[in-house]
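Before I ask anything, here is the structure I am working with.
Heads up, one of the protein chains got dropped from this complex, but the rest are sitting where they should.
Right, chain A next:
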């Protein structure tokens, strides 16, 4: 079971990556206007 010594930290750091991505998107204001974002992807420019 020694493989767990690598695998568990690897799994946790992947999770941390996800957390960091979420916190970054939160800080850069991507959740400020969910209503508008839904339509903006249809906008051509």
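Everything below uses one rule, namely that a contact is a pair of C-beta atoms (placed from the backbone, for glycine too) under 8 Å apart; a residue touches a chain by one contact, two chains touch by 3 or more; residues count from 1.
Methods note: contacts and distances are computed from a predicted model.
Visitor: Given the choices "dihydrouracil dehydrogenase (NAD(+))", "Response regulator", "Cadmium-translocating P-type ATPase" or "CRP-like cAMP-binding protein", state the protein name listed in UniProt for the chain not shown.
Guide: "Cadmium-translocating P-type ATPase"
Visitor: Just the residue numbers, please: which parts of chain A touch the chain that's not shown?
Guide: Touch with the absent chain occurs at residues 1, 4-5, 8-9, 11-12, 15-16, 18-19, 22-23, 26-27, 31-36, 38-40, 42-43.
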